[in-house]
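Removed from the display is one protein chain of the complex; every other protein chain stays in position.
Order of writing sets the labels: A, B and C. Residues in every chain begin at 1.
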Amino acid sequence: MLTAPSLGYLLLSPMIIVFAAAVIGVLVEAFMGKTHRAAAQLTISIGALLLALVQLWRIRDLSSTTAAVNSVTIDKAGIFLQATVVILALIAVLLIADQENFTAQASAVPGSNEEAVALLQKNQQTEIFPLFLFAVGGMMLFPVATDLITLFVALEVFSLPLYLLAGLSRRRRLLSQEAALKYFLLGAYASAFFLFGAAFLYGYAGTISLVGISAAAGSANEVFLLIGIIFVSIGLLFKISAVPFHSWTPDVYQGAPTPITAFMAACTKVAAFGALLRIFYIGFAEAQTMWQPIITVIAILTMVLGSVVAIAQRDVKRMLAYSSIAHAGFLLSGVVALSKDGLAASLFYLMAYGLTTLAAFGIIGLVRDSTGEVTDLNRWVGLGKKSPLVGSVFAFLLLSFAGIPLTSGFIGKFAIFSAAYQSGNIAIVVSGVLASAIAAFFYIRVIIMIFFTDPVNDSVSVIIPSVKSKISISVATVASMVFGLAPSLLLTTATNFATFIK
Amino acid sequence: MQTSENLLWLIALPLFSSAILLLAGKRANSWGHIMGTIVSASTFTIGIIEFFAMQSRSEENRAVTQKIFTWISVGSFNVDASLLLDQLSICFVLLITGVGTLIHVYSIAYMSHDLDRRRFFAYLNLFIASMLLLVLGDSYLNLYVGWEGVGLASYLLIGFWNEKPAYATAAKKAFVANRVGDVGLSLAIMISFATFGDVSFSGMKDSVDQASSTQLTAIGLMLLLAACGKSAQFPLQSWLGDAMAGPTPVSALIHAATMVTAGVYLITRSNFVFDAAPIAQLMVLIVGGVTLLFGAIIGMAKDDIKKALAASTMSQIGYMILATGLGPIGYAFAIMHLLTHGFFKASMFLGAGSVMHGMKDEVNMRKYGGIGKFMPITFLTFGLGYLAIIGVPPFAGFYSKDKIIETALNEGGIKGLILGSATLLGAMITAFYMTRVVILTFFGNERWGHKDEPHESPALMLVPIGLLSVGSVASGYLLYKGDWLVHWLEPVVNPLKVHHKELLPPIVVSIMAVAVVLIGVSIAVLKYRGEQSDKAPERVSVFTRAARKDLFQDNFNEATFMRPGQSVVKNLLNIDYLLIDGLVRGVGSVSLNAGNKLRVIQNGYVRSYALLMVVGALALIATIWVVTA
Amino acid sequence: MAVANYLYLSAILFTIGAIGVVVRRNSIVVFMCIELMLNAANLAFVTFARINGNLEGQVVAFFTMVVAACEVVVGLAIIVTIYRSRRSASVDDASLLKR
Partner (left out) sequence: MINFALDVGTTATPESYLFYFLAPLSVLAALGMLLVKKAVHSALLLAWVMISLAIFYIAQEALFLGIVQIVVYTGAVMMLFLFILMLVGVDTSDSLEENIPGLRPIAIVAAIGFGGLLVSLISRATFNRPIYGLSEANAEGNAFGIAAELFTRYVFAFEVVSALLITAAIGAMVLGHSQKSKSKNSQRDLSIARFRKDSLKDASGLPSAGVYALHNAVDVPALLPTGQAAPSSISSVLQARGDIIESATFEMKKDEEEEK
């Protein structure tokens, strides 16, 4: 007979709250009148995320490897990563709640009469909220999952809603749908690689738990381990958009509705890096000498290509996409470092980068003309003169991406490069510094464009943001600013939380 | 090392005052300038007190620190937000707060008609705070904060009258040049960290032996780049002339006396790096030498009085940078010249402002002439500054410049010869163009072409100028007497560490220096005596034309940096597509149809992306295939 | 017969699937190729389960089937949406996003 498994509900509660809220959201879709649905959904989402945050605070000192039998490990770093996801999601949900960004009816053919009617009736696709919550739940599970199957399930749980959400833009819907298709096909492709790799890791270790894989070191044949590491890495490197698995990023970032891009750019990175860190720090740590050179090369390629190509972009969303590629490269140096410092630096970097990214995409959502958002950089010319506040905030965020001192971006890079340096990986530090120097020039070019060039006639205006966007952008910006000026606040926390348990 | 609780006030007071002025808005219009001035004066008072307290202590106990809070703490790496007041920084503190206060006073009158005077004072206070932070920070990171702060204040003040497009352009130029410098500084910080695991001055100084010469050279070159940006040195010099668009007190305070000397401070502060990195030090010498001649040549052709003075600033800072490149003994002389220059250049700028005040904001010297008799006090003070800058004994400039020339000549060999001639030639040209400025402005026929006679400025403007010109008379001798400054700075830069040989007796050098000055003055007098036209002559030599165009520095920048930069950008545009598509095309489907090719370059195909992933995976598999073979 | 033969088969099928994604243009066929890759991975799991003598591999394969089913629903929904907008299911036609 089977004995009933016991679950640590307290430790799992943050995730359970989010999933439960998503299910409630589905019920709301089914049974609630159209008029109050949006408000109810937003309330549920924010409430659930806040509640999850409170739960995370309550369990901050607990840890266990058996919270969900052996599938999930709740430890310090896991809690920090989950909290990062939840905080960033809280900020992102306010951007998402500005429904002007989403299609009135996804099933209507773009340009059809049906769409026009739906727009006229001010329909809303409120299913966005449950989908969003499912994605958040998956992202919370991903960095704490400790066996390959839970990892795979979590990966799909947060990916599927994102594929869908990417296709729901209100304007330029063809592009949005195309983004969804590309993201979906390539994402599924990458998951297939992940799964194939997982099979070989199982073949190597005889078990699918990360601890088992690390324990099998030396006793089994390494060919399977290497195949496994390579293919599992491909799946994860795709999610963090590392070269050469990055090519979806600019297209999808550009096509998806801007708030979803913001959410995706910030939170996916946290979740995927969380998982990557756990897998490499726990599962593959014994095989360090085998994967470190490979990941180092990928990291260098990623940071250099991302920085260099970001230069050439004429679309602001694509530019940030390449910037996110470059940042993936910088973050990979934290993986390569394979030390407590590296972990702490990565945790800090993820939080700081996430905040900055959210704010930047929030700002992009504000710059519009009569047909919607304007992402063509040539039309941002002179923006700073017309709206000095928005211009200065964006300039600040760009400087933070560039890693100019006094910004959180600098502290993050500093911490992560110093960790990489201490682990003896000089190549990565040198290329990182060079890549940031290249990038810095061109972020500054954009700033000059915004501030010092005279506005052209067909230029754009900045809409007055709604209270929700205002809160979300200002919270993200202020937090990013504070972490730049007084990084100790976050850095100390990150250092305290930088432990994985086996 | 002693600790002190007072250092923070030096920065906090002006910062606080600046915030109040900005936040209070129009309500502060009536008292804002008074408060700004009082705050500046109190920082000067604190500076004086600290100076005498420091002097009364024994040499090894003179430096004081104050830790404010722990800024960054990652693993073994710690950066505190700490302040350090030592013999070097006190010089700067006194210069900044002293000259700063005088300029505050001057501005009360100069800006009295400006509706935004309160905002102006807020920026001035912000500048004082940042500049003090720059010189008081005890690590490169803290210095960087101040460095950015002064950049911001400078940018705000250059563009203070930003309704005029030319002024906004000037602000932009300054912004770009300074960012280039900033990138240099941040790279220097990163490399230092990578090398030493520390970015504080004391920590790096202690472990400088452990670093390789390559690393030190790299740090040194990056620091030099930073200094070039901030101090308007070749090849980042072009912004300074345009920065004269700002109000004259700003030109005097920021773009003559204090901020532009931050580069000299940076190099002097980093003396331990440069002393161990001969290549970087040589570059410093080259940059300094080139700039001092460059600035002087531009100065000869400028008709705009402020731009002529700006060119002279560039050239004088070139002297200082050159001096810092001369090794331990040079640092002290660089700082000496920096201090005396602070006095006489500020005094002359304020004098120029006074002239402009009387001439309805006319800046073209060709439309001046004979002003001396209408504005006797301005004439007197400007004249004292003039004598100081060209180096007539016993005015301040003589002592400081003479020392630099002497040290340069004493380098010996070809190097000494080149450096010595450059400094002497510079001195001659300086004498020439400064004489030209004085003659065109204060002597000769009256060329302003309107009825209103120039009038002397109000006392509130004249008093600061007067005090500054006292400084330009006396400061040189005071600092020189008994090598006072050299001994004072000894613990910081160790100027007497290396025994320097004397190739020529000092008196001979002095005579040579005075002789070239006399030559320069005579040529100018011969050329500009008598009637002058109010228009610049059209038919001039190639050299004059080149100098008028700032030796084509903008064209040069455009041709060397901007155009290639743009084309690099354009080419880089294609890199990603080349990577994805270059693979695709590389196999060699040579299509004759160019249009077809263009279409191919524009990718966006999912399948190409998938192929890239497969190829990436293939590369990884190939790697492990090789490894496990 | 060596059990490893199943692994070779799995690797070959996976490769064919991976290349199918690259060479086929109909998005539905592309998606079927991805399904083929998942199946290949499943075969590897089942084979390794036999080699390792525990059922974990089979459990994973079971999960994969469920997950793949969900993926199919979402993927086909997206493909149909695109088809309705463009009257085309070719992945090459969906290439407006570039540069």
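Annotations for the structure displayed:
Rule of thumb we're sticking to: a contact is a pair of C-beta atoms (placed from the backbone, for glycine too) under 8 Å apart; a residue touches a chain by one contact, two chains touch by 3 or more.
Predicted model only: the values in this text are computed from it and were never measured.
Which of A:I149, A:L210 or A:V460 touches the hidden chain is settled by the complete complex: it is A:I149.
Contact with the chain that does not appear here is found for just one residue of A:D75, A:D98, A:E127 or A:D251, A:E127. Contact between chain B and the absent chain runs through residues 583-589, 591, 596, 600, 605, 607-608, 611, 614-615, 617-618, 621-622, 624-625, 628.
Against the chain not shown here, chain C presents residues 1-9, 11-20, 22-26, 28-29, 31-33, 35-36, 39, 42-43, 46-47, 49-56, 58-59, 61-63, 65-74, 76-81, 83, 89-90, 92.
Residues of chain A in touch with the missing chain: 2-5, 7, 12, 19, 22-23, 26, 29, 68-72, 105-108, 114, 117-118, 121, 123, 125, 127, 130-131, 134, 137-138, 141, 147, 149-150, 153-154, 156-157, 160-161, 163-164, 167-168, 220-221, 223-224, 226-227.
In the analysis below, only the chains that are shown with their structure count from here on.
If you average the Cα atoms of chain A and of chain B, the two centres end up 43 Å apart. Computed centre separation for the pair chain A/chain C is 25 angstrom, with centres defined by C-alpha atoms.
Looking at chain C, one finds that residues 18, 21, 30, 91, 94-99 touch two or more other chains. Of all residues in chain A, those that touch two or more other chains are 181-182, 185, 189, 193, 251.
The residues of chain B lying in touch with chain A in their complex are 69-77, 141, 144-145, 148, 165, 168-169, 171-172, 175-176, 179, 182-183, 186-187, 189-191, 193-194, 197, 569-570, 572-576, 579-580, 604, 606, 608-610, 612-613, 615-617, 619-621, 623-624, 627-628.
Partner chain C is touched in their complex by these residues of chain A: 106-107, 109-110, 148-149, 152-153, 156, 160, 163-164, 167, 173-175, 177-182, 184-185, 188-189, 191-193, 195-196, 198-200, 202-203, 206-208, 250-251, 254-255, 314-315, 318.
On the chain C side of its complex with chain A, the touching residues are 7, 10, 14, 17-18, 21, 27, 30-31, 34, 37-38, 40-42, 44-45, 47-49, 51-54, 56-57, 59-60, 63-64, 67, 70-71, 74-75, 77-79, 81-82, 84-86, 91, 94-99.
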